[in-house]
Every structure is written in C-alpha cells, then in structure tokens.
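Missing here is one protein chain; the remaining ones are kept as they sit in the complex.
A, B, C and D label the chains in the order they appear, each numbered from 1.
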Amino acid sequence: MIKIGIADTTFSRVDMGLIATTELQSLHPEIKVVRYTVPGVKDLPVACKKLIEEQGCEYVMALGMPGPKPLDKTCAHEASMGLIQVQLMTNRHIIEVFVHMDEVKAGDDRALEELAHNRTKEHAMMVYRMIFRPQEMSKLAGQGVREGFEDEGPARSAGGLGKSKKEKAKPGHANGSSQGPGRYHS
Amino acid sequence: MIKIGIADTTFSRVDMGLIATTELQSLHPEIKVVRYTVPGVKDLPVACKKLIEEQGCEYVMALGMPGPKPLDKTCAHEASMGLIQVQLMTNRHIIEVFVHMDEVKAGDDRALEELAHNRTKEHAMMVYRMIFRPQEMSKLAGQGVREGFEDEGPARSAGGLGKSKKEKAKPGHANGSSQGPGRYHS
Amino acid sequence: MIKIGIADTTFSRVDMGLIATTELQSLHPEIKVVRYTVPGVKDLPVACKKLIEEQGCEYVMALGMPGPKPLDKTCAHEASMGLIQVQLMTNRHIIEVFVHMDEVKAGDDRALEELAHNRTKEHAMMVYRMIFRPQEMSKLAGQGVREGFEDEGPARSAGGLGKSKKEKAKPGHANGSSQGPGRYHS
Amino acid sequence: MIKIGIADTTFSRVDMGLIATTELQSLHPEIKVVRYTVPGVKDLPVACKKLIEEQGCEYVMALGMPGPKPLDKTCAHEASMGLIQVQLMTNRHIIEVFVHMDEVKAGDDRALEELAHNRTKEHAMMVYRMIFRPQEMSKLAGQGVREGFEDEGPARSAGGLGKSKKEKAKPGHANGSSQGPGRYHS
Partner (left out) sequence: MIKIGIADTTFSRVDMGLIATTELQSLHPEIKVVRYTVPGVKDLPVACKKLIEEQGCEYVMALGMPGPKPLDKTCAHEASMGLIQVQLMTNRHIIEVFVHMDEVKAGDDRALEELAHNRTKEHAMMVYRMIFRPQEMSKLAGQGVREGFEDEGPARSAGGLGKSKKEKAKPGHANGSSQGPGRYHS
C-alpha cells in the first residue's frame, strides 16, 4: 500500500481532485488516495506538507486552476515556490498540476474541462510511473512529453548532428522503436 | 475552544480585522479570536508567526489592502511569499485575505468597502469550514468558488466530455443537487 | 531599557539612521538605539539579523533609499524578501523604511529629504506604538495610515453598507471621534 | 570513484541526460553517474536533493529545456531558485544546464539539438574541471566563457586602463598566452 496525497482547491472550475483520484485508483490496486481540499492555490503548499507529514503520503499531487489575471499569475508563482520548498523540506515529490484558465479561449468551458481532464490524468500516469516503473521515466527522457496537450516529441534534425550526436546511436535509450516520438501513452 | 489569530494592518482603508472577528465569533461559540494589528502587509508574516507560536493560534487570517501602485504589488507579493513560508515553518494554515485597491474603480469607496466586507466574511466562512466541517470543503472542490465576487461555478460544457468525464457521474461528489453551481453560502 | 536596532546605508542620500535615532530617543527614555551602517539595501538583512542575534535588539528599523532604475527596484525587492526572512527566523519585527528615489520628481532634493524625513519619523512612531502602546495599533486598524504622505483615511461610503456594515456600529473600535480619519499623529 | 548525479526531464526535446552521461564518463574513469529523470524542470530541485542525500552524489547536473512561453519562463525561474536552495541546504554544487527553446529560431530542431548538445557537454567539462582541475577554473576567471555558444572572451580595451589595470600585467594569471581569449577547450 502506498499513500498518495491529492490536494486541490474550491477555486478551480473543474474537480481535478476527483479526476486524479479516479485515475490513480484505476492504475494500481496498491494506491491509497488521501484528499485535502483548500480554498486556493496559495493554500496548497502547507496542505501538501500536512499530507506528507501528518498523513504519511509518499507522493502528492497539487492540483489548481489559476485565473487569467496578473494577480492570479502571481498567486500561482507564489504557490509554485512554496510547493518546491515543501519538497525540499520533506524530500518527497509533489507533482504540480496547474491549469491556467487562459490556456484556453475565455468562456470555452469544454476546452477548459478537457485540458484539466487530460493534464490531470497524464500527470497521474507520471506519478504512477515514478513509483512503479521508474525505468520508463528514463526512457522518456528528452522525449518532449507535454501533459494536457499533444507531445512535441524529441527534436529531429534531418541529418542529425554528425559525430556530435553519436551518443544517440547507443542502444538501450531514447528514440527506440518501442516508444516513438508521440504520446507516451494512448 | 479554538484560537484563531487575526492579523491586520493600519494601512488598510477598511477595518477588515473587525469584520473577520465579528463573523468568526458569530459562526461558532468555541472560536476565540486573538487580534494583532501591524503597519502594513509586509509586517503580517512575522505577526502571523507570533500569533501561532506565541499566542497558540491554530489558524490565522492575514488581512491586508495593498495599494494600486507597482511598488504596492511588489509588497503584496513579498508578504504572500512570507505568509506561505510561515505556514511551512509551522504546519498551520494562514488564510490570506488581500483586497487590492485597484480591484474597484479608483475613488469608489463604497465598492471598496463592499468588496473588503464580502471577501473577509467569505474567507472567515472558509476558515470555519476547514475547522468544523472539512467534509464540506471537498464538496466544494472544483466548484469555481470566488471570495468577494460572485462564484464562477464549475465549468459546464454542453455535451460533457463523453467517456473521459465518466467520473463526474459517480455519486457522493460535486455537482450534487444539494449544493449547485452557485455561491456556496447565501 | 529596550534595545532597538537601526540599520541603514551609505547608498542613501539622506541620513535616515540619524533621523530615526533622534526620533526614537525623543519618544521614550527607555529606548536604547544600536546603529549599524552597511553599503546598500541588500546588506540590510544580515545586518538586521546581527543586530537581533548579536546585539540583542528587540526591534529593528531597516532604512534604505533604493534608486530609480529597474535594477534598483530588483535590489529593493531582494532586500525586502531577506528582511521578511530574518523576521521569520527570529520572531522579531523589522520595520522596513524604504524611500524610493522616484517617489519624488528627479532632482528635487528637498522633496526627497522631506519624504525621507517624514516617513522615517512616522515609522519610528509606529515602532514606539508597537512596543509601548499596542492598544493604539488596533485602534488604527483599517484607518488608511500612510507613512511619509498624507493618510488616505478609512473608506467612507455615503450611505454605508446597510446591514452588512453593522459591525462598524459596535462600540470600542475604529471610526471613533477621538481619532478621526486623518493622520494618526500630528 | 566520485558519484555525479544527473537529473533530467521528459519535457526536454533533447536527451541531455544521455549527452551529459556520455561526456562525463569519457572524461574520467573514476566518475560514476547516477541518472534520475523527472517530468519537468520544477521537479528537478527535489530530484537533485535526493541524488545528493539518498544516492550520495557529490556533484549534480540539473538538465532542462524550458519552453518559450512566459509561463515556461516562470517555471524555469522557480526551478532555478529551488536548485540554489538545494545547494545551500547540502553545500554541494548543482550545475544547472537549461536550454531555453527560444534561444534558437522556432522550429529549427537542428539548432536546438546543437545548442543542447554543446551546452551540456561544455558544462560537463566544467564539472570535471571543478572536481579534478580546480586550478584551471581560476585561470578561466574573467575570461568571458559561454557554454553552448562561442565564448565572448575577456574585455579588451585598446590602450588598457593604465595604472588602474596594472594587475593585468602580473604573472600567473588570466590573459596568459597558454590559454588565450577563445574557447577554454577545443
């Protein structure tokens, strides 16, 4: 049994905590989720710290949906700084999943939901990988993975870089056929 | 008896500390308020830390009204960073209630008072919920709650997201009839 | 006897440390000032920490005069972040008194001196109040106090806020006749 | 045997971790690399801390490729702040190697790969120097070294600075013939 904390907010317009919970529980029977809902993203850092220190969570997902105004951007930045600090205080990973409202066209609720849904699920998948399949993580190194949007994939220059790219030819890493440049899960 | 600290400023143009005190005391007879007034928002972090460590407060509300100039914005940012740091040093929540003067039209004192009043009260209600009704918090997760203004409510796409939104259909969460997408209290 | 540290800079164009020292000593015979001059505002945080930890100061005033360029603004921001951090490391208040050179018209030395003089004195008065008259601080809560400029005073809407402002009517706080909306000292 | 940690990301579009590993291992037989791949740059700080504290790494390279949008810039800034913090918590160097996608023309994958390749290799060389040839580092002091691009070289005024530049003439340092103003390795 591994405890994963999920901290989310009432400010968000999509129930990202529920999406993450459902996804994580479907990925592995040994995952136990502890949820903690706070008002906004700036309340997430201490919530995550409490999930780790008081609830014994080994990983935490911090879910938030910052608004489109400059003040909201500042709040998100402050929250992110706090989340990094908690990780350094606890030596635990906190996977931040923020969907900025202005990543989609204003008023397009469907696009907002879809983005929040996809990004949350794909980050949950990342958490799963980090815990249960760390070797998959290094295979994805440098693969241009994007959570919530199409992956960009690795940079692909026509002729390669000649000698300076010789490492790419080594076996056992990246660019392998079993994985390709596209999405890392379908 | 639960001690809640209220830190506020002489810089603010509305007595937000009084509003918070009155609201909290009306919400529950077991709440004891400890007030601490400092000059400006940058003095709030250490004030909150002292309320927690020297006065034994279990929750703190940090109330401030940053001015409209760029320098004021920077001060607010610095204060917010400090408030997050205090939370991480103490494992206690500090609910930040900042009303930026330029959130209303310059000179419209009534709008400023109203915003400060509503935001402070609604945040006091949040503190109350976090302490006495944590289960209500998770019901509000992802509901687009906004303190001080009308709630935005959850994102509502006409046709939903098909299979990818199947979680929304699960019982016991969000979107329930008893609560609706509007304000979380009336 | 209470020790108050005064940290100031050689960069400043006004001897704010002297103004603060003179003012504090005139306010109360029990105040003992310890001065510490450093090159610029970024040297203030550790200077303040040393005043608290090595000199036993219970309060500190950090005086600086950031220049008008973007780089100067960044320095001031960095200094402010450091000053907040010192407060959280020591549980002591550090009252920051920064006069930004571009708060007055470029070249108007008289206005600069006047602003530095007034802001320093009024902040010294605040320190005095925080130590010797804390009850006065809460009376000033929400009163729109501004150090160095005319106070803005509390927001005053013509008809009030009706029921939602009922707290304002309670006795024993703010808006009382003995104090008024103007400057908190003359 | 000296353990060097290499933390990299799945977000990057070039497998910088592999480049660094190959380079370091070719530089010295005593170097043992420990790799750790995380989703994005904001996950690097705690990854580096774990490499130091849990894996016993004495130096770490933190490799990332921030995107071109303002949000990406903010993420990179947050990551950098975290990386500095880890260094201060552990007294270990973490060499940050970030390639910002907008350092090359959008869509020019070859230029991106080349920049990532060169910058990573040259930083690996720096790590090697810091560990095995510290005296070379001080020879490079003030030489205008640039990782990933052509070195700018030291400032060269036609007539020098007269007496005020007399130090430049002292033996055993900088501007020496054995090293020149160009790249510090070829």
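Heads up, the rule we're going with is that contacts are C-beta pairs under 8 Å (C-beta built on N, C-alpha and C of every residue); 3 or more make two chains touch, one makes a residue touch a chain.
Note that the structure is predicted; figures quoted are calculated from it, not measured.
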Chains in view that touch the one left out, judged over the entire complex: C, D
Residue, one of C:Arg13, C:His100 or C:Arg156, that touches the chain absent here: C:Arg13
Contacts of chain C with the absent chain, listed as residue ranges: 8-19, 22, 35, 37-39, 42-43, 45-47, 49-50, 53-54, 65, 71, 74-75, 78-79, 81-82, 85-86, 89, 109-110, 112-114, 116-118
Residues in chain D touching the chain absent from view: 73, 77, 80-81, 83-85, 87-88, 91-96, 100, 123, 126, 130, 137-138, 140-147, 152-159, 161, 164-165, 167-168, 170, 173-175, 184
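We adopt the following convention: only the chains that are shown with their structure count from here on.
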Hypothetical removal of chain A, resulting connected chain groups: B, C | D
Degree value of the rotation bringing chain B onto chain C, based on Cα positions, nearest 5: 70
Homomeric contact chain A-chain B: same or different residue positions, threshold half: different
Chain whose mean Cα position lies farthest from chain B: D
Euclidean distance of C-alpha centroids - chain B vs chain D, Å: 43
Where chain B touches two or more other chains, by residue: 81, 85
Graph class of chain-chain contacts, one of line, ring, star, complete, other: line
Chain-chain contacts as defined at top: A-B, A-D, B-C
